[in-house]
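Below is one structure, written out as structure tokens; comments come after it.
All protein chains of the complex are present and in place, except for one that has been dropped.
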Amino acid sequence: MTTEMDQKTKSNVATKKLTLIQAINEGMDMVLERDENALILGEDVGKNGGVFRATDGLQEKHGPDRVIDTPLSESGIIGTSVGLAVNGMKPIAEIQFMGFIYPAYDQIMTHVSRIRARTMGRFSVPLVIRAPFGAGVRAPEIHSDSAEALFTHMPGIKVVCPATPYDAKGLFIAAFEDPDPVLFMEPMHNYRSFREDVPTEYYTVEIGKGKKRIDGEDVTLITWGAMVPLVEKVANQLKEKGISCEVIDLRTLYPIDQDIIAESVKKTGRAVVIHEAPRTGGLGNDVVSIINDTAFLYLKAPVERVTGFDVPVPFFSLENHYLPTPERMKKAIEKVVHF
Amino acid sequence: MTTEMDQKTKSNVATKKLTLIQAINEGMDMVLERDENALILGEDVGKNGGVFRATDGLQEKHGPDRVIDTPLSESGIIGTSVGLAVNGMKPIAEIQFMGFIYPAYDQIMTHVSRIRARTMGRFSVPLVIRAPFGAGVRAPEIHSDSAEALFTHMPGIKVVCPATPYDAKGLFIAAFEDPDPVLFMEPMHNYRSFREDVPTEYYTVEIGKGKKRIDGEDVTLITWGAMVPLVEKVANQLKEKGISCEVIDLRTLYPIDQDIIAESVKKTGRAVVIHEAPRTGGLGNDVVSIINDTAFLYLKAPVERVTGFDVPVPFFSLENHYLPTPERMKKAIEKVVHF
Amino acid sequence: MNKAYPMKQVIDDQGNLVDTSSSSQISKELAQNAYYHMYRIRTFDKKAKSLQRQGRIGTYPPFEGQEASQVGSALALRENDWLFPTYRDHGAMLTFGSNMTRTFLYWNGRLEGCVPPEGKNIFPAAVPIATQLLHAVGASWAEKRKGTDNIAIAYFGDGATSEGDFHEGLNFASVFQTPTIFFNQNNGYAISVPFERQMNSRTIAQKGVAYDIPSVRVDGNDFFAVYFEMQEAIKRARSGNGPTLIEAVTWRTGAHTTADDPTKYRPEGLGQDVVDPIVRLERFMKNQGYYEDEFIATTQSKVEEEIEAAVKEMEAYPKANVEDLFDHVYANPPEQLMEQKNSYLQLLGGE
Partner (left out) sequence: MNKAYPMKQVIDDQGNLVDTSSSSQISKELAQNAYYHMYRIRTFDKKAKSLQRQGRIGTYPPFEGQEASQVGSALALRENDWLFPTYRDHGAMLTFGSNMTRTFLYWNGRLEGCVPPEGKNIFPAAVPIATQLLHAVGASWAEKRKGTDNIAIAYFGDGATSEGDFHEGLNFASVFQTPTIFFNQNNGYAISVPFERQMNSRTIAQKGVAYDIPSVRVDGNDFFAVYFEMQEAIKRARSGNGPTLIEAVTWRTGAHTTADDPTKYRPEGLGQDVVDPIVRLERFMKNQGYYEDEFIATTQSKVEEEIEAAVKEMEAYPKANVEDLFDHVYANPPEQLMEQKNSYLQLLGGE
């Protein structure tokens, strides 16, 4: 895993080696510290510190009035957050797993995302909705959905998805500061899979900007979330075989950084999009459209998509077949390179 | 509006001139008549005959046990339908407007669409969910959403969207006969906008097959629902200007008829997708991907998308600006033709 | 309506005082103020229906018959309270301080109709049924957190009680003891579905038991009954004693909306025994000597004038601005959206 860091961290700011989930915990701790209107709501986020321990220690430190165990009620959590947010609070709502966000879909679609537009800015919902997502951790049914496309197709909300500890803390703080609602997707597969240097200070990573993780010449690999380390690995392996892959981590899924995609594909002339969610309706199609719109004349081969199949995320005995494998990625990369 | 009809209707079967909503009413009447397990559930579908009169007369004819007014509760309607369907009934559930389907999203996503897969076929949900959708009829807020992309990205369900009375009756009956759940989207703008000859007999239109509505040479226009008549009009206008447009009505949105798209774009080398839903995450992106996958080498210009903007469907004073206009379509068509 | 379950009443159909426990609080001023507001919103409602018939506004959901509920509840509120209405509660909103021109604009499909006057905590009408209950819980919870004694009221209908959000809202309010008033207008119908098919329970008030929320059933056509029960609930809320559920039993005199035809589903004559809430108040005022000709005449002319002016202003309002389609979706609209806007404006300009 590349642990390239931004400018500021290359200078001599203090850092700590953190996992992705620790970085998010630290981000939450900091905003609770700095903004008295910040509060956390969710199922088991208090005493238990969250089923993944993302909010570990926060209730103890900031009090049960700031870090609040709610009833088991996703529409309740989000609907109440709307009311809190329009009245000056800055709620951070945890949805225990993204597969359980669906009961709140109505509140998010018809209110969270629309209140600013409906009231010409008179009311707004500065709400962060955190949701662990993705397969590959042998979780029970429904726990492993990747539902980003249901939210990127929802005007009025932003969708963010860090892949690394550094980005996780910085994007979380940016999401918190954002005047609009942000869905903050946490790849649970990456929660503890590696550590990297994370500045101890308060910093943001800009929403709407992707990141080039590996420079390459022959083909652009575009991905996000838990796929990022895997795609990097594939890129490194292919380098040895003489294929030079550029790897882009989108980091923000709405609004997508079109420039970083366009620039890279103009250079390489070839692209593969990789994501976990099912193929049809997946965000990969948006990336194909962006390439179509911005780099058509540079394309040397059709864009390939390596995605989850058009099936529900299966029981865990089959999940590794559902998820994009290095073999499928390589096959697609070779296909575009040798087109 | 072209009223091309299928083979069978060209022969001498009896027909009646019906509007789209009458055709759906007739389809429901027929399945209630033929299948004692068919039943209709929804808000105001009984005595009132539906807020659009889609179920007009059906309760009177088939009884309040077959055409059932439910409490105001979308998750209730769909969740109960799951239980009815796995136990031998064939429910037809009406969601009053597609913008009110969101409270039922959890039941559709986690149960309706997954039960067959989860139980290896032991249980299945032969359920038709009817939902009027789309803007342009001066309806109040939320009533005008086009949410197809939230369901085409949902493995286990099919999505159907007739644009004409003939297709409406035939696709409805096909949806009813389908062993799997089908979301049946009804373009309310077309409910009464024109009539065509509809066979009085029982017939189906195959799910998964698009329809070429106008033959053309220069560019392929791909669309569905309420956009179909509008796109046909634009195609006819441009013919006079010397641009020959092929118009394809997808009719089924999942699974999409890839062949009809590929064949046409291979011929014309140019394509424009037109739909009402917002651009980002819209089904238009899937069409772009299909073209990328199947007709890349034939493409003479990037595919254009003419869609709703990335904003919530606005209040009706602005809805005609939100919806794709003939001007926007023409601009896009001219752009691809003169690329 | 279910007459089998008793409900709180202060004045009866004939305008007689039947419960004297609050009579010391009944004054000429209160009665006249109630009358003024009920007359005002009734006249607004009539005007809106007629504008719709003439095609000058869009589909409109009349609240005729529910004026005592809407005015009785809204008048009990205080400046900084929060109001979360449905599409049928523009009477309550106007009484609490909505702008009338903007209310007409709302029903004419204009975004401006959702923007309350500066300083007024009036949420735009919830169209998706029952969703606003949770917003009221959240907003009133925020007041509690800030240490104020402001409260929030959520309006909703009988049909709304069937949605999951009704339940989740009451449970949250109960668990967190938020200062929220759940104000139900049981007007007998949810579009075409009568109360008895919406639920099997004979009252809505009893649903409070599920959450140990104090609840009360009140005659929603009796201004005083509504107003005094609201005061009880508000007192409880302001003093930190949590939420209340109020079932105001009333009657939708007309159609669900101007697009609806109640003769399709409502038995002829049903509801004809319901005494109009304004008539009832008039009778009471006459009994008490509060029904003064001059007051009535002034009220009528003042209201007519206000409404005429509002209609005029609505119709003279600058055309809907296309830029508004794009500009309010985000505080800082993303580049893609600005591109969509610019290219569309360019196309429009070039026409």
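The first chain written gets the first letter, and so on, giving A, B and C; residue counts start at 1 in each chain.
The definition used in the following text is that a residue touches a chain if its C-beta (ideal position, glycine included) is under 8 Å from a C-beta of that chain, and two chains touch if they have at least 3 such contacts.
Everything quoted here is computed from the prediction, not taken from an experiment.
Novice: So which of B:Thr15, B:Ser124 or B:Ser193 would be touching the chain we can't see?
Specialist: Residue touching the chain left out of view: B:Ser124.
Novice: Using the definition of touch stated at the top, determine which of B:Thr19, B:Thr55, B:Gln107 or B:Ser144 touches the missing chain.
Specialist: B:Gln107
Novice: Which residue, A:Leu18, A:Ala54, A:Val125 or A:Ala139, contacts the hidden chain when the whole complex is considered?
Specialist: Checking each option in A:Leu18, A:Ala54, A:Val125 or A:Ala139, the one touching the absent chain turns out to be A:Ala139.
Novice: Looking beyond the chains shown, say which of C:Phe63, C:Phe104, C:Phe156 or C:Tyr211 touches the absent one.
Specialist: With C:Phe63, C:Phe104, C:Phe156 or C:Tyr211 as choices, the missing chain is touched by C:Tyr211.
Novice: Please give every residue of chain A in contact with the chain that is not shown.
Specialist: Output for chain A: 43-44, 46-49, 51, 69, 71-76, 99-100, 102-103, 138-143, 279-280, 309-312, 314-319, 321-322, 327-328, 331.
Novice: Touching residues of chain B against the unshown chain: what are they?
Specialist: Interface residues of chain B facing the absent chain: 39, 65, 70-71, 73, 75-76, 78-89, 103, 106-107, 110-111, 115-124, 155-156, 158, 179-180, 208, 254-256, 258.
Novice: Take the complete complex as the reference. Which residues in chain C touch the chain that isn't displayed?
Specialist: So the residues of chain C touching the unseen chain are 162-168, 171, 174-175, 177, 197-202, 206-207, 209-213.
The rule is short, and it goes like this: only the chains that are shown with their structure count from here on.
Novice: Determine the centre-to-centre distance between chain B and chain C, using the mean Cα coordinates as centres, and give it in whole Å.
Specialist: 36
Novice: Can you list every residue of chain C that touches 2 or more other chains, as numbers and ranges?
Specialist: 111, 127-128, 164-165, 324, 329, 334, 336-337
Novice: Where in chain B do residues touch two or more other chains at once?
Specialist: Expected reply: 75, 99, 102-103, 141-142, 280, 309-312, 314.
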